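This structure is in structure tokens; I'll ask about it shortly.
With one protein chain removed, the remaining protein chains of the complex are shown where they sit.
For reference, chains read A and B in written order, and residue numbers begin at 1 within each chain.
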Amino acid sequence: MKIIFTAKGTEWDSPMDPRFGRTEYFFIYDEDSKKIETYDNRAIENEAHGAGPKTSQKLAEYGADILITGNGPGGNAAAVLQQVGIKVITGAGDMTVKEAYEAFKNGTLS
Amino acid sequence: MKEIVVISGKGGTGKTSITASFAVLGGANLLVADCDVDAADMHLLLEPDFAGDEDFYSGEVAEIDQETCIQCGKCAEVCRFDAIPVVDGKYTVDPLSCEGCGYCARICPVKAITNSVQRVGNLYTSSIRTGTKMIHAKLGIGNENSGKLVAKVKNDAKALAEKEQKNYILVDGSPGVGCPVVSSLSGATFVVLVTEPTVSGVHDLIRVYELVKKFKINAGCIINKADINPERNREIKDFIRKESITLLAEIPYNENFTKAMTMGKTIVEFDSILKKIIVDSWEKIKQKA
Partner (left out) sequence: MKIAIASGKGGTGKTTLSTNLAAFLAEKEHVVLTDLDVEEPNSGLFIKGTLKHSESKYKMIPEWDSAYCNLCGICQEVCNFNAVLKMGKNIMVFPELCHGCYACSELCPKNSLPMKEKPMGELKHFEAAGLSFIESKLLIGEEQAVPLIKQTIDYVDENFPEEIIKIYDSPPGTSCPVIEATKHADIVILITEPTPFGFHDLTLAVETIRELKKEFVVVVNRYGIGDDSVEKYCKAEGITIIGKIPNDRKVAEVYAKGDLLYPALPSVKKVIEKIALFIQGERGDSGR
């Protein structure tokens, strides 16, 4: 299974970015191959409006199964993610990527 | 680090006075971010030094290079915003009407039009009188708050809070239900809704809470001027009970709010009874956040 985290950095110990649309990075973990990829989304800072859909579009390229994030996504982003068919897990805003992954595995996130 | 965002759908509910009070109570342990950019008043109570001045750019506006322009008028034809009137016989952009869509620039046959980002205001990283710092902005006339500006204020606040190892970021949120308030809420750990028991207060509270709910953020509610209408007060309390929003405080109608403001003070520095109520709610917020 491929999981995307919204993160503030590119390491397992990086804190999660609770925001979806304006997240700084994606941290992408492929459980099967154990491979990690990261994507620098910081250019989103320049978008006055519509950060959510734009970030969703980028996310779709990774073909992940699950998104783990903090609060979001808002209405527009949610519409895109639905189209992409990715499962959205929220409530991991205060954690590190690693903690979020563990919490997800333990079933404490939903 | 906890991020506490204070919002109120309607203006004039005392949101900024209450937020500034929390800033005083939080002291050096907390960083302040003013995202109510359209009516940024917090500086009147917290005395920032307007240091760290930085230009802020957002949105785009078209500009016609008159040297290159051949006066074909194609730009004015495609513009849906009537933003390219003919002034003194020349096609000219009216920046107040221009939405920055860039259509004119794309179809100009001689490439006389450039769409450039415009400076919309200033961004400050100030030291304030409570021994901490505040990120705030001032917009130019006719310039709109945006998700981008709010995100920038909050981002700068977060980076600084991390660097200075603060425990809390306190955000004075944007009004309304549009993009700026979405951006204000995004990333929050706890939302404080400030309202008043008036028809418009109740109406706007319900409208803005729809958004908070979407973001699945825990919320608390402060009812200001709680005693001016018992019936509406009950209505608010029923609503927040139903939505599992914590009742943080009921503040009675009190003109000391304004008196304190007039002296450039927050209410917790002025009225001991109100101080107790606000200290209590601040403690509750810290527990819940």
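In the analysis below, a contact is a pair of C-beta atoms (placed from the backbone, for glycine too) under 8 Å apart; a residue touches a chain by one contact, two chains touch by 3 or more.
Because the structure is a prediction, the values reported are computed rather than measured.
Engineer: Out of all the chains shown, which come into contact with the hidden one?
Structural biologist: Taken over the complete structure, the missing chain's partners among displayed chains are A, B.
Engineer: For the chain that's not shown, point to the residue among B:1, B:78 or B:279 touching it.
Structural biologist: Hidden-chain contact among the options goes to B:78.
Engineer: I need the residue numbers on subunit A that touch the omitted chain, in ascending order.
Structural biologist: Against the missing chain, subunit A presents residues 47, 49-51, 53-54, 57, 60, 75-76, 79-80, 83-84.
Engineer: In the complete complex, the non-displayed chain touches which residues of subunit B?
Structural biologist: 9-13, 16, 38-39, 41, 44, 60, 78, 80-81, 96, 99-103, 106-107, 115, 139, 141-145, 175-179, 196-201, 203-204, 207, 210, 225, 228-229, 232, 253, 255, 258-259, 261-262, 264
Throughout what follows, only the chains that are shown with their structure count from here on.
Engineer: Subunit A to subunit B: how many Å between their CA centres?
Structural biologist: Taking the average C-alpha coordinate of subunit A and of subunit B, the gap between them is 26 Å.
Engineer: List the residues on subunit B that touch subunit A in their complex, please.
Structural biologist: 58-59, 146-149, 151-152, 155, 179, 182-183, 185-189, 214-217
Engineer: Which positions of subunit A touch subunit B when the two form their complex?
Structural biologist: These residues of subunit A touch subunit B: 17-22, 45-49, 51, 70-72, 74-75, 90-91, 93-94.
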